[in-house]
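Only a single protein chain was left out; the remaining protein chains are all shown in position.
The letters A and B name the chains in turn, as written, and every chain counts its residues from 1.
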Amino acid sequence: MFGIGLLKGLFTTLKNLLGPVFTVQYPNKKVGLIGALKFHKKTPFQFLKSQPTEFFKSLVGFHEVPEYPSQASRFRGQDFNWFEDRCTGCASCAKYCPLGIIKIETTPSSRDKKEGSSYDIDVFDIDIGRCMFCGLCVEACPFDALHMGSGFERANEKRKGLVIPVDELRKAVKTPSTWFRPQMEDKNYKPREKEAEIKDWHDIGRHEQPSDEELTERWVNER
Amino acid sequence: MGPVRESFIFEFLYCHLSLEASCSSVRVLNIAFIPENLSWISFILTAFFWIFVFINAALVGVLALIWGERRLIGKFQARLGPNRWGPLGLFTPVADAIKVMFKEDIEPTLSDKLIYVLAPILMVVPVFMIFPVIPYGAKTFLTNISVGVVFVLAITSINSLSVLMAGWASGNRFAIIGGIRAVAMLLSYEIPMGISAAGVVIVAGSLSLSEVVNNQVIPNAIFQPLGFITFLVASTAELNRSPFDITEAESELVAGYMTDYSSMKFGLFYLGEFMATIASSAIIVTFYFSGWRGPTFIPSEIWFLAKWIGVIAIFIWFRATFPRLRIDQIMSLAWKGLFELSLINILVLALMIAIWPDPSGMQLLLMTLINWVVFFLSIYIFGKILSPNLTGNKIKKRSVIYGLD
Partner (left out) sequence: MSTELVTMNIGPIHPSTHGVFRMRVTFDGETIIDAEPIIGYLHRGSEKLAEERTYTQVVTLTDRMDYTASMTNNQAYILSVEKLSGITPSERGVWLRMIAAELQRIAAHSVAIGFLINDLGAWHTPLLYLLREREKILELFEMMCGARITNSYLRPGGVFMDAPDEFWPSLNKFLDEMPNRLDDIENLLTDNEIILARTQNVATLKKDDAINASVTGPMLRASGVDWDLRHRNPYDYYEKISFRRPLGTVGDNNDRYLVRLHEIRESLKIVEQCLDLIEPGPVKPEEVPFLVRPPEGESYVPIEAPKGELGFYLVSDGGIAPFRCHVRAPSLINLTLLRDMVIGYKIADLFVTFGSIDVNMGEVDR
């Protein structure tokens, strides 16, 4: 009959009307009382005592809770994490970048030379405004000093603000993504969890730090 | 003053203002202060008050429809609609209105000034005249004119004139082409609408809208499905909505009649289209869904409102589901499809009412059954005989074949 295709279409749309919504409301979504209690994991009385204005706001549906889309641990974020104590200033990352956006200036080092000579890094600028986040610089680093970050909220009003200077790289909170670093995935590291900050390179590097016994064995007993 | 005084809500306010003796039974509060020989003052005051109320209610309804349509289409598409401005996005129509008002008002130099300014006004203003005529409840209506059906159909066809004026006055050759195509579509769909409405009048026995509702024992949507479907499709075309929205489509190349309008003039076109949607839904509820009738444990105004929202949701459902038809297919559908179907409907109805002039009980059920059989038979025949040539192509359901190894 003539209209059967049209009716089938109408019923498919109706089925989707009654189904779930696919939107992720980033960054905040407004919830009512039940959603607020589920998010904060409190009883209504605790919620009223701890945040009274938010309680009343949630009664009218105005309480905001953050919501983020799901992110894989290998996500190449728009961020870089750099561990200075492993960087030797070899500039392989700068050489391998297809766009040439990493700028490195070094001076001969005054540090102790435990694993080969290294340089002091004066300038290490990465220009995110032109970066395509391909990760070839991370692939090129032989010492696992440079990692891709996992953040993506780096919008800025000026183009100069999109260049990451070396001080920011030194001081930033490091939550690297596990891209091209299979040793981090073996340790089940997830950058988006609550306490995911890496403070010591040895937690995520490819080489294990030798234990005190091994060091004693090597430097004392082998003499 | 006769037909107007039948309106309960009008009479209520009139009597509270005037000291007329015949009003004493209606007065609840004692605020009457206008003497009897000056009763025309109370008439004018009451009229202005109710006009004010109805116009504002219509405009608030348009705001609600803008919000509701965008949220509902979002839900059909598994996403949320606008949800940032205000709780649940309720301030979005306000943001829309402010945006439209603040745009620059560009006037093309080649335009015909008077008609250019008049066209959007003509789109919006006549639609306000439909709202007073419709019965919203058992005794809630503003006026009850004795030719309600014809009045309503006449008002809904004024927008064709407005479209033609808009297309002509823009002075732009593509706007004229777009306007003429739109007017051709609008005029072609007036005829199935009128003939289906005639089917409703045959059953009701009178042209007045209150009589149409009072005489609908079975809702006309079930009683005459063929008439209902033709009226619904013709209404969708009259409103320039999907699947007949060639005038609003950017991907159809030829710019529509609205292109040269900006700022508030465009806002008026937009407003007029939404108000026409609300008005057409109210008409469909009155004609085909038996208006305010329903079980009496809920007041009749609430029934009317619920049915009204349901019919608007049906229009939004059509918009979310169907793609667009081409202009020659739209004309073929009107003249080779809906026209014949509405004629068959009116023929069968007229024969049945001639045989059984005052149907009740078993006769009604028998008539309903005959109407449904005619409905399925005519859609089947229409599909088989007319549709292969209807749209200019021979359409057949098809599937792929697979390559042999």
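FYI, contacts are C-beta pairs under 8 Å (C-beta built on N, C-alpha and C of every residue); 3 or more make two chains touch, one makes a residue touch a chain.
What you see is a predicted model, and the numbers here were worked out from it, not measured in a lab.
Engineer: Which of these touches the unseen chain: A:39, A:96 or A:119?
Structural biologist: A:96
Engineer: Which residue among A:13, A:51 or A:106 touches the omitted chain?
Structural biologist: A:13
Engineer: Where does chain A touch the missing chain, residue by residue?
Structural biologist: Interface residues of chain A facing the absent chain: 2-6, 8-9, 11-13, 15-16, 22, 70-76, 96, 98, 132-136, 139, 148, 177, 179-180, 182, 185.
Engineer: Taking the full complex into account, what residues of chain B touch the chain not shown?
Structural biologist: Touching the chain left out of view, chain B contributes residues 73, 76-79, 242-243, 245-246, 249-254, 319-329, 387, 390-405.
Definition applied: only the chains that are shown with their structure count from here on.
Engineer: Using CA atom averages as chain centres, what separation in Å is found between chain A and chain B?
Structural biologist: Comparing mean C-alpha positions, chain B is 55 Å from chain A.
Engineer: Contact residues on chain B for chain A in the complex?
Structural biologist: Its residues touching chain A are 75-80, 83, 87-88, 317-318, 320-322, 376, 379-380, 382-383, 387, 397.
Engineer: Of all residues in chain A, which touch chain B in the complex?
Structural biologist: Checking each residue of chain A against chain B gives 1-3, 5-6, 9-10, 12-14, 16-17, 19-23, 25, 30, 60-62.
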